[in-house]
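Excluded from the complex is one protein chain; the other protein chains are retained at their positions.
Chain IDs A and B follow the sequence of writing; residue 1 opens each chain.
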Amino acid sequence: MLTFKVALRNVFRQKRRTLLTVLTMLGGFCLASISLGMSDGTYNRIIDMFTRNQLGHIQIHGQGYLDRPSLYNTVTDFEVVGESLDSIPQVIAWAPRVFAAGLGSVGEKTTAVRLIGVDPERETATTRLDKKLVEGRLLDSRQPYTTVLGKGLAEVLKAGLGDTLVVVSQGADGSIANDAYEIIGLLETGDAINDQSAVYLSLEDAHDLLVLYGRVHEIAVVIEDIDEVVELSGQMNSTLAARDLDVAPWQEFAATFYTAMQADRKGNWIMLGIIVTIVSVGVLNTVLMTVLERTREYGVLRAIGVRPFQVMRLVVYEVGVMATMAMIIGGLLGSGINYWLSFYGIPFPEPMTYGGIEFTHYHAELTPGSIFIPAITVFLSAMLVSLFPAAKAAKISPAKAMRSN
Amino acid sequence: MGVMIFVKLAWRNILRNKRRTLIAGTAIGIGLAAMIYMDAIMIGMENNMVATATSTFLGDGQIGREGFRKTFEAELTINNVDEVVKDLAKEPLVDKFTKRVLGLGMISSPANVSGVSVIGIDPATEPDLSKVDEAMIMGSYFEGDDSRQILIGRKLAELLEVELGDRIVVTVAEAHTGDLSQEMFRVSGIYYFNVAEMDQRMAFVRLDKAQAMMGLTGQAHQIALKLHDNSIARVPGHDLWMRYSVNGNEAVGWTTLLPQLDKIFNLSKFGILILGVLLFAIVSLGIINTLFMSLYERMFEFGVIRALGTTPFAMGRLVIFEAGVLGLISQIMGCLLAAVTLAILSYVGIDYGGIEFAGVTIVDRLYPEWQVHQFVIYPAAVLLFTMVIALYPAIYAAKLTPARAMRKSF
Partner (left out) sequence: MSESKTPVIVAQGVTKTYEDNGVPVEAVKGIDLTIMPGEFTAIVGPSGSGKTTFLNIISGLDTVTGGRVSLDGKPLSEMTGRELSDFRRDSIGFIFQAYNLIPVLSVEENVEYVMLLQGIAKSVRRDRVKEILARVGLADYAHRLPTKLSGGQQQRVAVARAMVAQPSLVLADEPTANLDSKTGGELLDMMRDLNRTTGMTFVFSTHDEMIMERATRLITLRDGKVASDEARA
């Protein structure tokens, strides 16, 4: 305890040096904290956007569909699967989908289209389909032979509300699928590529066209806590195993994004390493110089009977006090900045599209990691680095020390 | 003449305490090396992605009808295409070019149906522009003159469950009428780019076949260009693009075709700059600390120097010179560190293994590139920065009266 008191007073005795050292640690802490906060914030936002708004947190397909999407690889009796999903408390909503490739024409304009059969109510509950409508109205399961197009597609086909879209595709029984639909609405999902070819039909119409009764290609599931996604997928996989189905969390069905994100995250660790190194060197410098400068003082301590280990402890405690100060101030400052940035963000020089979604700002997120990881690394590295000068101080021989300077 | 003695003093003073100089120098050096390294990686990534994008299929630039890029309407063919081709043949800035026809359609096999971009290419000139011929893993790239040959990606082949020699049906819409045109092809070649878009959503047929299918004989949607000097592609206002953007056509470089790529690079440069500034804010604290420490150690000596008649200004300048020497040594350490790391990495390369970024997949290994500006501008900036920070301790040293200086050391 006495050592601690002495350490505390020593730290406040030499204000300038303490200030500079604490600032060094603080600077490193804040830099690390903001980097992590920005990285987490940006990615979490992107993930939230494409899972909550389009793809869902978890997707259920027939075995092998993700790797090789085929018209014939379906989830049979999807309603039954849906029921078992409803019984899981963490599941907020689920939506069945049917996909097929085809050609669509309005008048003389023809282009390749992607047919998407949806259940409008479920789709709204799961991915907020209603919010994406820009013109007209949404599909209604009671009104057959209607369609909603992606806005980009409507532009390509020079089509508008009330026009007739003729669709040609291939049915699951091998027959030519051919039908006409009235365009009753246009929507924008935010994914430009999707919107340029998407033709949304009601599930019943899709089933009729493609001869796929009772079957769907995909069930998108949205859950309460995105962090539980992997665990839940595992659970669902075991319950649904008997049905030859594959339950994939977003990390699997958005694998390209996930791998890129992981790679970028690794870069974060390298950045952290560099920051920690620079801070450590700064602290080492300061503490070493302090020790050398106070050689006489330590000599006196040893002369009056303080043991080497206690001298060493004194040095380490001093660094500990400074490090703790830096951590507390850093924690407050870092939290404050991350919190502020999570609302306002840093604007991009120009808006950027990633994975089809447009972003205008970098946002941070105040995650526990963004405070604790820098705190622990900076604190530990400062303490570790202080051991070297502390050992030096412990080795001072009283007589030699008092002769110097 | 009187300045030289101070330079001499500064130099010897810094070297006097080798350990401290080394430690401080290391901190600064690491910061510098980190910046150089990040810059080099950025450049390497840029080069890699640009090269991949342009040489795989896109070309350095393209000529097409205005509006085609947005909607891919079959009717939007290049106006006066024959004249344009003639001009291009004489164009000194253009190295190679090739014509293409693009149609969005369906491709089906007994097992599956998929949406596809059907691309009609000229087998003779296409290899100059894209790497389809090099990417073949099975079969061959348009030998002979069988018009029913089609090349598809490995992923698409898997999807359709077809192999070499199997039949597949391609359906596209005819231009102007919108009638569906359906033809049977035989898979004559399978390619692999490790780029999802190409391996899964493209199919290549002969140019004349595609033209016939779409009712566009003698026409083309796109002319891909390879330039002698590909830096022109980064200048949207360049004369080359202006000259061919006439008669309803537009000629653009890859920066316009892939705006995402360009934006990402600018963004990253911005990011590195900010990071660099912040890193150096931290390092500068260490520098100030080091300088003050070395001042405190030599208080009496400074008093003596001032007693002898050294002016306050010369005293402050001495501190700045010392910071300069420290900075110089640190730059050298930093540059060496960076040079060694880069030398190893630019030989070995970094494997990003097919990660997609801003719409382009990084396929080959990434080679960080060193450039003169990294080893000249960054060190100079850091050196300047170091000396500017030294103003704080320098002013402190200059303001001391000799007597106070000598008193302070006890």
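Definition applied: a contact is a pair of C-beta atoms (placed from the backbone, for glycine too) under 8 Å apart; a residue touches a chain by one contact, two chains touch by 3 or more.
Owing to the predicted nature of the structure, the values given are computational and were not obtained by experimental measurement.
*Asks:* Can you list the shown chains that the omitted chain is in contact with?
*Replies:* Looking at the complete complex, the unshown chain comes into contact with B.
*Asks:* Taking the full complex into account, find the residue in B:136, B:304 or B:350 that is in contact with the omitted chain.
*Replies:* Result: among the candidates, B:304 touches the missing chain.
*Asks:* Going by the touch rule given at the top, which residues of chain B touch the chain that is not shown?
*Replies:* 1-2, 5, 8-9, 12-13, 16, 300-301, 303-314, 401-404, 406-407
To be clear about the criterion, only the chains that are shown with their structure count from here on.
*Asks:* If you look only at chain A, which of its residues touch chain B in the complex?
*Replies:* These residues of chain A touch chain B: 16-17, 20-21, 23-24, 27-28, 31, 68-72, 100-103, 105, 107-114, 155-156, 168-170, 174, 197, 256, 259-260, 263, 271, 274-275, 277-279, 281-282, 284-286, 288-289, 293, 348-350, 352-354.
*Asks:* For the complex, which residues does chain B have touching chain A?
*Replies:* Its residues touching chain A are 19-20, 23-24, 26-27, 30-31, 34, 70-74, 104-106, 108, 110-117, 158-159, 161, 171-174, 176-180, 196, 260, 263-264, 266-267, 270, 275, 278-279, 281-283, 285-286, 288-290, 292-293, 296-297, 352, 355-358.
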